[in-house]
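With one protein chain removed, the remaining protein chains of the complex are shown where they sit.
Letters are used for the chains, namely A and B, taken in the order the chains are written, and counting of residues starts over at 1 for each.
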Amino acid sequence: MSSKARPFRLPSPLLSLYGLLVVGLPLAGLGYALLGSVGLVGPLATGFTGRYWQALGADTGLLYAALYSGWVALASVGIATGLALLLVLRAQPTLRRWPLPGLLYVPLLMPALVVGFYLFQLLSRAGWLSRISFQLGLIPRLESFPELVQDGAGLGIILGHVLLTFPLLTLLFLAIYQETRLDEYRQLTLTLGASLKQFRQRVAVPVLLRRAAPTLLLSFIATLGAYDIPLLLGRPYPQMLSVYIANRLQRFDLRELPAAYLAGFLVAAALLGLIVLLLRLTRRHAL
Amino acid sequence: MKKALLVLLPTTLLVGCGTHEQRTPQQILAQPWPQIEAKGKGQPVSMMMWQGDPLINRYMNTYVKPEVKRRYGIDLQLAAGQGAGLVQTLAAEQQANQPSEADLLWINGETFYQLRQVEALLGPFVAKLPNASLLDLQNPFINTDFQQPVAGMECPWGNVQFTFIYDSARVARPPKSFAELPAFVKAHPGQFTIPNEFTGMTLLKSWMIALSGDPKLFQGKFDAAVYKKWSGALWRQVNASKPYFWKQGQTFPEQLAPLHQLFANGEVAFTFSNNDAEVDNKVNQKVFPATARAYVPAPGTIQNSHYLGIVRHAQHPEAAMLVVNFLISPEAQLKKMDPNVWGDHTVLNLKALPAAQRQKFEQLPSRRYAPRREAIQGLALPEPDPEYMTRLFKDFRTYVIEGTPVPAS
Partner (left out) sequence: MRSDFASPGISPPDPLSKKEGAPVRESDSEPRKSGAPSFLERGSGGRAVFLAAALILLFGLPFVLLGLLAVGENWRFPQAMPPAYSLDAVRSLLAADNDLLLGLGRSLLLAGTVAVVATAGGFALARAMAQSRSTARWEAASYLPYALPPVLLAVLIQPFIIRLHLSGSVGGVLVGLLLVALPFATLLMRSFWSAQTTEYEHLARTLGCTPGQALRQVLLPLAWPLLRTALVQTFLLAWFDFGLTNVLSVGKVRTLTVQVFTYIGEANAPLAAVASLLLLLPPVVLLLVNKSALLRKP
């Protein structure tokens, strides 16, 4: 199974085992899903059929799930990046002073599942904010409280991911700011008569974004495949990809299973393509 | 790959690789009860069950677990598992021809049907159990599971009927029948929703049968024409009411507990239960307000039973049988029927019990908020073929949640 063998030298046994686990097992799973999607394996497997692939065009569920996940991931990473840039470029001295450096680590301690549970308890119509608003007379009835979780646009899901990502990105940008000696560039641009705004827009932001690009893309991919938060804060429709696939695999009708395998296969293949692209980009531009 | 992984992770050798000799169901079931009892003692039993209700979990954890430990030295381990996920796991184990991770299952309906399809159940075993003689197996609501004869492949455990639950302090006159429901929903927008799970599907089945006006249509094997006609009518009616549902019908609760929560918070006026006595236990727990009441709308709702099945390749089938026998003992059934404990109606034939025991069943703290059993027995509809449920599930998602137009019939 290890395809990494060179004609004249085999990789070390350790690496072979590693390849078997890290590459072999997922690829074998992908192959199994592919076979499942054409009816060759799985419970109640009926023998080869292209039916499920053909039915793909009529099934908009997967497409919607993909689009919805794309929207949520884009919005989450976008907002988190914006917030982190804002903090690093506009409030850096504060960031370095007690208690902020410690505070920024707090979200790293929170499992996504707990964040989902917490946000639901805080933001649902019968949640804490709604109760407080009601007591303060801000809303006359529970129904007047805006829909912040399990809403159509995925606000709750996005908020959850922003909460988890932006502190991490802030810390990352801070580190990059130091490493690339942006402060010296700032002095330089200012000496040359440019404004601070110009420094930020033309120098700092591009440098920070370029250096952080791999991490940003990884966060984007991770959010695309997020499960815990959309499971708790999402709607039955549209669903994010991981929830959609897990749900389809657990539906009551076993005959639906090949279609679920197909969805799993397609999503896995697409994400693999995305990460290969990311690796190419990283290497070419030596980010 | 197998070898490589095991070398890489020596820990894996220690766990899960049971080398049990595979016995045929016949060999297992041929043993006389004393032998089964002797073999089952001191074994662990892994039971897969729906774990969505705290009271049920508590009954299992604080009563059943210690009792089987005390009586048989059985270590009962409970795990979450139900429906298609359960079937898939068992089917995969079956395909790989290996002992199962599960011994005992809490099932009914379509899970029973699918497990039989993939031949994952051990049986017929019910007749082996000493307590089986007490079961009310003449009752069609108990001996037939979604139109399928139980045939000893699963053992009845409890019997329940679907009810509407409403808050009498908020709703003075709830809809008395399914026919009144659409007008009621329209007059009280935002108060009604359908959970997208088991209980919601039972609601939809009852509603569909009500629309057809003839429960007999839904007896026997699945009839595609009947389904198409009456599910079409159902979706049209549901979709016409959808704008007046909770959150304008834009979304639906995915589980029952969140709906109960919405009801408790006063966000909706109705919740539902597959268990006619649940309102009592929820009020007793103070989860629901004391003004909550349950009722059965005309022309009736589905009454069904839930069962215990043993896995064909179970590692501890004898111990599982001991646990099942205990679960259908008068003692365990009585405890379970108490609304303060669970409120699940017994599957025992009370007439077959000694007078003293029968009296205990009859003297249980009476239901205070749920209708009496005798009053709703006339409103009980049998479960249709599991295929109706499977289709409703799929189509509810397609035609109601996702809003795809219903094809004209």
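Everything that follows uses one rule, which is that contacts are C-beta pairs under 8 Å (C-beta built on N, C-alpha and C of every residue); 3 or more make two chains touch, one makes a residue touch a chain.
Since this is a predicted model, take the numbers as computed values, not measurements.
Colleague: Where does the absent chain touch, in terms of which shown chains it meets?
Modeller: By the stated touch criterion, the chain not on view contacts A, B.
Colleague: Identify the residue among A:15, A:153 or A:281 that touches the chain left out of the display.
Modeller: A:15
Colleague: Can you list, in ascending order, the subunit B residues touching the missing chain?
Modeller: For subunit B, the residues touching the absent chain are 1-2, 5-6, 9, 11-12, 14-18, 46, 48, 51-54, 57, 61-62, 65-66, 77, 79-81, 85, 89, 92-93, 96, 98, 101-102, 255, 257-258, 260-261, 264-267, 286.
Colleague: Touching the absent chain: which residues on subunit A qualify?
Modeller: 4, 6, 9, 11-12, 14-15, 18-19, 21-23, 25-26, 28-30, 32-33, 41, 87, 89-94, 96-115, 117-118, 121-122, 126, 128, 130-132, 134-135, 142, 163, 167-168, 171-172, 175, 177-179, 181-184, 186-187, 190, 196, 215, 218, 221-222, 224-228, 232, 241-242, 245-246, 249, 264, 267-268, 271-272, 274-276, 278-279, 283
Note that in this section only the chains that are shown with their structure count from here on.
Colleague: Could you grab the centroid distance between subunit A and subunit B? Build each centroid from C-alpha atoms only and quote it in angstrom.
Modeller: 36
Colleague: Quick one: which bits of subunit B touch subunit A in the complex? Just the residue numbers, please.
Modeller: For this pair, the touching residues of subunit B are 1, 4-5, 7-8, 83-85, 87-88, 91-92, 94-95, 110, 114, 117-118, 190, 196, 247, 250-252, 254, 261-262, 265-267, 389-390, 393-394, 397, 401-402.
Colleague: Can you check the complex and tell me which residues of subunit A touch subunit B?
Modeller: 1, 16-17, 20-21, 24-25, 28, 42-44, 61, 125-126, 142-143, 147, 150, 152, 235-237, 249-254, 256-257
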